[in-house]
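Only one protein chain is missing; all other protein chains are in place.
Entry: chain A
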Amino acid sequence: MAIELKMPALSPTMEEGTLAKWLVKEGDEISAGDIMAEIETDKATMEFEAVDEGVLARIVVPEGTDEVAVGAVIAILAEEGEDADSVEAAPASEPAPQPASAETAEPEADDPPLTKPETVARAADPDIPEGTAMVTLTLREALRDAMAEEMRADERVFVMGEEVAQYQGAYKVTQGLLDEFGDKRVIDTPITEYGFAGIGTGAAMGGLRPIVEFMTFNFAMQAIDHIINSAGKTNYMSGGQMRCPIVFRGPNGAASRVGAQHSQNYGPWYAAVPGLIVIAPYSAADAKGLLKSAIRTTDPVVFLENELLYGQSFEVPDLDDYALPIGKARTVRSGNDVSIVSYSIGVGIALEAAQKLAEEGIEADIVDLRTLRPLDKAAVLESLSRTNRMVVVEEGWPACSIASEIAAICMEEGFDDLDAPVMRVTNEDVPMPYAANLETLALVDADKVVAAAKAVSYR
């Protein structure tokens, strides 16, 4: 097949140039590396080398031509054994590939109906057998139990981070793990979030299942390159050859009186990234069931906990293996007057607000997203279709937030169900102040949620 020789780009910015001189003529035998032409740009004159062997069949652009665009065919080379005289210029580009069925299918006269494809089926929470005992656990105990159970079941699972071993975790989430699993599976690290995020991704690529604990996600901003660029893209960029099964976990969001650098919610940051799973549970049962699933999945997971919830007690089903599906929201309170969507500590605030609203005769439907990526859009839209009113509660900044995302989803896919604008109830758009009275004012609270719910209910 004839080879087209194209006007080369001799620098990254070159768009066109002058074909100053041909150093070969039609009929000449060309070898790889032969200098074929001189090309001038406004900056320099450069030599044009042959890559392929053959006979120069035709010069398309004669010498002395100005403003030859990069990529334009300038000559045609016939390959060995090919008749140079019979070579014709090939079409400028190959036609776009057509599906085989295109030739037989009759075009439909009417426009296709404006319906969405049927929602793809999603997993549901496992049934809890009747008579299952419930145990009261703090969130930190539930997280510890999830890790311990998975470490017993799979020897590839290990925990690493600052203070996770001897000190039993800065917030005591890894309590008891060192004693049970030893210092080769519960590993204290040097103080470098970036460092152990990178070490963890490497260990995951090497066949282990690391749980990387960040003392808080506030310290993990320097680790974001490894979380996003290394862990989040390994499967995709390797064409499916390699995996990075890792869990990055730790407290996220505001705690109490820890100031501007230690009171941030990174949920929206990580939830923006394809390739990452992002989980942010509220209750101890969800935390346990979702952390177990997070450790088992082959995908990298960002698991966002909340310091203020660590000590709170919840009922957890007393089952041997309580794992929950990732990507599934949960209705924590049913009502038909207003939807309140939230996650993590925001769910507690929403529940508190729902109680106040009930006293005024407004029954809230509360959806706990639990997973931020992939987001359970269907659960949000289903709730909206019953209440026609949507409030999103988020302990975090308002701009580019999960609340913004929910508002966009309701606009795009639930517009006909909306009887009022979607309202975002979030923290104030400022770095967190340290002063107690200012911190309280900056944070989302139940009264703000009540006010928003009443506003969308026109009451």
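In the analysis below, a contact is a pair of C-beta atoms (placed from the backbone, for glycine too) under 8 Å apart; a residue touches a chain by one contact, two chains touch by 3 or more; residues count from 1.
Throughout what follows, contacts and distances are computed from a predicted model.
Q: Not counting the visible chains, the remaining one has a UniProt entry; which protein name from "2-oxoisovalerate dehydrogenase subunit alpha", "Molybdenum transport system permease", "Sulfate/thiosulfate import ATP-binding protein CysA" or "Phosphoribosylformylglycinamidine synthase subunit PurQ" does it give?
A: Protein name of the absent chain (UniProt record): "2-oxoisovalerate dehydrogenase subunit alpha".
Q: Considering the complete complex, identify which of A:I277, A:L304, A:A403 or A:V444 is in touch with the unshown chain.
A: Of the listed residues, the one touching the omitted chain is A:I277.
Q: Thinking of the whole complex, not just what is shown, which of A:P126, A:G176 or A:G195 touches the missing chain?
A: Only one listed residue reaches the unshown chain, and that is A:G195.
Q: Among the options A:L23, A:A153 or A:M237, which residue touches the chain absent from this view?
A: Once the missing chain is taken into account, the touching residue is A:M237.
Q: Pick out the residues on chain A that sit against the missing chain.
A: Residue positions of chain A that touch the missing chain: 5-6, 8-12, 32-33, 48-51, 53, 70-71, 93-99, 101-102, 105-108, 112-113, 116-117, 119-122, 158, 184, 189-190, 192, 194-196, 198-208, 222, 225-226, 229-230, 234-243, 274-275, 277, 297-299, 327, 374-375, 377-378.
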